[in-house]
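What you see is the complex with one protein chain gone and the rest in place.
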Amino acid sequence: MLRSWRLRTVILCLGVLGLILIIGGATQSLHAQAPTVVRYWLWLDDPTEPMFDQLVKEFNATHPGIKVEYQLVPLSEYHDKLVTALAAGSGPDAGRFKDWWLGEFVKLTALEPLANSIAKWVGRSDVIENLWNTGKITTAGPVYMMPHQFITFYLYYRKDWFAQAGLKPPATFDEFLAAAKKMTDPAKNQYGFGLRGGAGGQDQWLAFMVGGGARMVDGQGRVIINSPEAVKVNQWYIDLFRVHKVAPPSAPTDAYAQVLGAFQAGNTAMMAHHVGSSVLVTQKLGAGNVGVVPIPAADPAKPATMATMSGNVVFVTSKQKEAAFTFISWLSETTPMDKWSGSRQGQLPVLKSVARLPRYTENVFFKVSLDGANYAIAWPPLPGVGYVSAQAWQANMQRALLGQISSKDMLDEIARALQR
Amino acid sequence: MRRRPLRRCLAAVKLWVPLGAWLTFVLAPYAWMFLTSIKPPTELYTKTVRYWPSQPTFEGYRLLMETTPFLAYMRNSGIVAISTCVIALAVAMAAAYCFSRIPFRGKSVLLFGFLVTQLFPSVLLVLPLFLIMRSLGILNTPPALILAHSTFAVPFSTWMLTGFFNAIPRELDEAATIDGCTRLQTFRYVLLPLSAPGVAAALTYIFIYSWNEFIYALTFTADLQARTLPVGLQTFMGEFIIRWDLLTAGGVITALPIVFFFMLVQRQLIAGLTAGAVKG
Partner (left out) sequence: MRSPGRSSARASRGNRRGRTWLLPLFLLSPALALLLGIVAYPIARAIWLSFHRLEILRPDLTQYVALDNYRGLLQDPVIPIALQNSVVWVVGVVVFQCLGGLVGALILNRRFPGRAMVRGLALIPWATPSVLVALMWTWMLDGNYGLVNDLLVKAGILSRFQPWLAQPWSALPAVMLADVWQGIPFFAVMLLAALQAIPEELFEAARIDGASAWRVFRHVTLPLLLPTILITTMLRMIWTANYMDLIMIMTGGGPGYSSLTIPLHAYYMAYKRLDFGYGSTIALVQVAILAVAIVAYIRLLRRNEVMVQ
């Protein structure tokens, strides 16, 4: 009995000692500056590449007061997960963002206007000037999204096939149609153009629409996508599939994997896309067999293409807005920008200093893309763009391609969805 | 009675031909996924369909294990699935016993009520569930998924088990009670062994549901602490790069634990357990 009494005392003392140590340790760490935690969400094209992880480690090391914790979310679920989290009040502090969603989220007052922070940011003047507009709702209004990586659309074509047929790469709509027709041979399961009617095809569609002279909105911001000129250009696009049959029969529901697969397999002669796929395409087909030209224009004097921006935003619900901005602006500084753009998932850098680097100017894909940036047009920052890009465009384009509705009906539907 | 060779041959044909045909249909897409996972990237999209890789490579599997947190995802999936099995099965068995063996008022209404929860698309329940998980403080931990999965596995399992329990004659219960068994003993020594196939089926259902569940796993987890396989696999599909090697290798491997699990569990699916039960 005596022994157990002593045992109990020993255990009690050890327990108290342990408790003192724990509390001491805790208070010690409390006295040390607890870094501000910034929660950042993003999607990555290739999560196996350590590029982003290294960037975060570098930032955390060079900014001792801030600790960035990131969460990787698949792009296909990114928007939905963000909506759920924000609606529940558990959103991140900052996150990667697409210009498709800008109008929607600004209308919900979910994004923090960054004008003041940007005014104090050192790297401000290095950003290609007109790219700031991709983060604004009105030209005079504040910037909500920090530009980070963007792409402009161009046209891939099979250099070897074109050489064999004695054709030069198309620059106008007429040349494009003629070349596509020449390249089409259904018996050999070969088609001129990989038209993308499925998920995500709205970007390339817009590229051709603006190339043909149509516009989504006019100077005053009014929706004019269903104007008579636009209806004609849309009809031309639809006719590629319905009348001239230069696109594969699967075109209405072809999404990225199918269009890329068909081009890589040698089923199509031309594919509209951007620098994000250049590595994959040249890997499969060989750099000598793939060429790239700007999106053809109906009127060669008025070229146009489509651009879309993946930027970074700070959310209104964040309690660490300053620290969050420090991180996202750091991502848009020269060295981190170069690291990102030069990686496997790199897209076009938004900084003039980086765009000048030989790594980009000497790469034909980057060069053609960056040239296009001068006259590229993005989706207008309307709240309805999110819905149009996620579902409305796809359903209506498919119905038009199948002849269930007319070109005008399709554009009317889209105009209605945009103005919601 | 010695079977003549011809009859034996016919019997074999009557077994192996349907088995072969059924199995071919069941395994073909999986085989295609496996073949894709061992093809080098240059052989993925070819003008004429290529079935066999000319240079099979297991690089995808190696990269999956070494450069991605695949094993962590698998660990999380395992924890969640096994825990859900235990909890959901226990809850469902208790409820099913109650529905099957205890008369009380409002039974059919309650049984119907169990179904009502399944009538909703999970996508619309995500947001309120997220709020609940957050207020419980279990976001980004396995318990959040265990809870969510149990909630959706329990009604179905209850219905199934109720059906299996109902198939066991009440005379057996009465016989056991006459012998002096309590309810619990009757359950443990009479009902449970006889419904072993049903329990095995319910267990399989719960495990597979939890293992492959996506939408709650996506919404309630943030990182490797709790993220499960289906969400992890989805990260291999980027905006412009689809890692077919990792995706298909991951898909091949993800299905295997279930195959092994069922090879163990299927021992309960053997005829003869109920033979003579009523007579005896």
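A and B label the chains in the order they appear, each numbered from 1.
The rule is simple: a contact is a pair of C-beta atoms (placed from the backbone, for glycine too) under 8 Å apart; a residue touches a chain by one contact, two chains touch by 3 or more.
Given the structure is predicted, the values throughout are model-derived calculations rather than measurements.
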Selected from A:P47, A:G95, A:G198 or A:G276 as touching the chain missing from the view: A:G198
Residue, one of A:P252, A:P303 or A:P349, that touches the chain absent here: A:P252
Per the touch definition above, residue among A:N267, A:T305, A:S318 or A:S369 touching the missing chain: A:N267
Touch list for chain B against the chain that is not drawn: 15, 18-19, 22-23, 25-27, 29-30, 32-33, 36, 45-49, 51, 90-92, 94-95, 97-98, 102-104, 107-108, 110, 112-125, 127-129, 132, 147-148, 150-151, 154-156, 158-160, 163-164, 166-167, 176-177, 179-183, 185, 189-190, 197-198, 200-201, 204-205, 208, 211-212, 214, 229-230, 233-234, 237, 247-248, 250-251, 254-256, 258-260, 262-263, 266-267, 269-277
Residues from chain A at the interface with the omitted partner, ascending: 79-80, 83, 86-87, 104, 108-110, 186, 189, 197-199, 248-255, 257-258, 261-262, 265, 267, 386-387, 390-391, 394-396, 398-399, 401-402, 404, 420
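Keep this in mind: only the chains that are shown with their structure count from here on.
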Sites on chain B touched by chain A in the complex: 41-42, 44-47, 63, 67-68, 126-127, 130-131, 134, 139, 218-219, 222-223, 231, 234-243, 246
In the complex with chain B, residue positions of chain A that touch it: 43-48, 71-77, 81, 84-85, 87-88, 90, 189, 256-257, 260-262, 264-267, 273, 276-277, 280, 283-284, 344-345
